[in-house]
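Every protein chain of the complex appears in place save one, which is left out.
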Amino acid sequence: MINYTHLPFNFKGLQDDKYLVSNLAGQHQHLSKLDFDNLTHAKYNQIEQKSLNSLESKHFIAPKNEAKMRESIIASKLALRIQNSLKRPTLFMVVPTLRCDHDCHYCQVSRVTENKKGYDLEEKHIAGILDHIEFLSDKHIKIEFQGGEPLLNFNFIRNFFDTAKIKLKGKHIEFVIATALGPINNQMLEWIELNNIHLSVSFDGPEHIHSNNRPSKKFNSYENTVDNIRLIKKHFKGIDVSLLSTITKQSLQHPKQIVDSYLELGTKNLFIRPLSPYGFATDTWGTLGYSANEFMNFYKELIAYIQELPQDIIEHSALFHLNRIFSQATSYVDLKSPAGIVFGAMCFDYNGNIFGSDESRMLWTSTKADELIIGHISDEPKNTYTKPNLIALLRDTFVEVNPGCNDCVYSQFCGADPVHHLATQGDLIGHKARSFFCQIETQMFDFIFNEYYLNNQNRKMFDGWLSNGS
Amino acid sequence: MDINIKSIKINKDKIDEISLRNCLYWVDENITWELLEGDLKWEVLLSGSVDLVEKEAQLFNININDNILRFNLSRGSHSTREQIIKNALLKLAKND
Partner (left out) sequence: MGGCLMDLERTNDLRFESTNAPDGLYVVSKPSEYEPHAEFLLPSIYPEKTTIKDAFEVDCIEFNETFTKGDIISVSNNRKKILGILSNNAKQNTLLVTERCDNLCSFCSQPPNNNPDTYLYINAAYSIINFNTESVIGITGGEPLLDKEKFLTFLDILNKAGNSTPLHILTNGRSFSDLDFCNEVVEKASKRDILWGIPLHGHNHELHDRCVAMPGAFVETMQGLMNLSYAGQKIELRTVVTKDNYKNLKNISELVNSSFPYIFTHAIMNLEPKGWAKRNFNELYISVVKQMPYISDCVKNNTLKSLKSMLFNYPLCQTTFDLRDHYHKSISDWKNYYPAFCNKCKVKNDCGGFFASSVGDYLNIINVEVEV
């Protein structure tokens, strides 16, 4: 009989009297109440054999004489996870203009009207931006154009692309344009297809949702979006279009219709994004917003509907969470610890300001808090990234030691969202019990773990998504 | 709105103040809480609307039990989370 001891772990009671344990090596195990009680009362040898084997393999328990070695291994695994989060940024956002042809209710960037002057990123800054990108990045990067409506300054995009091809020759770059497709024409589409540029388009669902959320003075925004997507799928098949749906109070009653509207467009990839409760006036959140519970009720119904359908649809928000659980992937900059600020993404604004994330840019727009600004495009890169507030961003975003996070069973899979907490509560860490971010994430992980381990059909579906890659 | 006050008493030998306050951390913002220290027992008073107080008292009790378990586990463990985290950061520092 082996003389076991246990190594540190976090735990939580889940649905159906089951328990989840997780540890700093990024591993988890789903246990029956009996096994959990045996584990927590040091009756290791009474744990059911299969669970016991898994617990030992995942460093929850160990023979006493191996404890020290396994602690060293866990520390190495944790160091690796942190190191992976500290790699050079891979996502660079560029804002060619703040002008826009839509009036989305949940817009967080103080957009301006289509013809307003003084809100475009000047082309003289292209070289400077590329200098910063060159300085900061490794070989594989993604450059994403955002706005406003980036296509309203298409010339900038084209010049930026041409210059980047030369200046960043050795790098492997994926280009994305986030657009509502208003200004799109065949000439642009040909150029986009020729150069392998991806498009990221908001599609909130059926007309009464999409046009309500995202109105435009120029056209029927639902028709504009749908017609253009259909056109691209028919005549520009080489263009990869990702769709995402931002959920507002109006969306909450219609999960099935949202899924159906995606199917009608011929796409099998869904990406559901909850709204962030900052950057709005209080009454706007009252009209658009919802509680974490309300969102999760909607989301659960959506996933249940997807599971029933014969088509193989992938919901990417769930997939991101699954990837975080099973491989601690760090590709999703919003769910990282230390935070993805600077270390995940960088944002170059239309006025030349540099931000560490899109959220920081949005928050600055509404608060004008200058400590969010990292620097200016015209600054020398080597002098730019040394501000003390960057250190704070790092220091204060380790889930392992933050109050509210350190005991949480999901901490190794979740992340810190310092800008969210700065915006809603005034400091980078925030009081997690009051945090919309924490409530949503907790309920998402509860849902994913419960479904994965208690619902065979959902498990099969999730496994299928995981093996398809992400 | 009917206000209800619920009193929860816990033996001081079962849980320390830090763990107790960790539980109070999670109490809903619409509840007012008060922590009273006796010789042998802690007393926590939760006040708010009837339904909410009932719900929060239940959650609070679960949290108390969880924290007692955490405390016992960390005593029985070979080393603490803190030591592992420290080691991880040392390894990171050495690598660079």
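Per-chain residue numbering starts at 1, and chain names A and B are given in the order in which the chains are listed.
Basically, a residue touches a chain if its C-beta (ideal position, glycine included) is under 8 Å from a C-beta of that chain, and two chains touch if they have at least 3 such contacts.
For clarity, every value in this text was computed on a predicted model and none was experimentally measured.
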Displayed chains contacting the withheld chain: A
Touching residue (missing chain; options A:69, A:127, A:309 or A:401): A:69
Among A:219, A:285 or A:326, the residue in touch with the chain that has been omitted: A:326
Identified contact with the non-displayed chain, of A:32, A:54 or A:384: A:54
Touching residues (missing chain, whole complex) on chain A: 2, 25-27, 53-54, 56-59, 63, 65-66, 69, 72-73, 76-77, 80, 326-327, 463, 466-467
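We take it that only the chains that are shown with their structure count from here on.
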Rounded Å distance between chain A and chain B, as computed from the means of their C-alpha atoms: 31
Chain B - residues contacting chain A, complex: 22, 25-29, 62, 66, 69-70, 72-74, 76-81, 83-85, 87-89, 91-92, 95
Complex contact set, residues of chain A against chain B: 5-9, 11, 13, 24, 40, 42, 64, 67-68, 71-72, 74-76, 78-79, 82-83, 400-401, 403-404, 406-407, 431-434
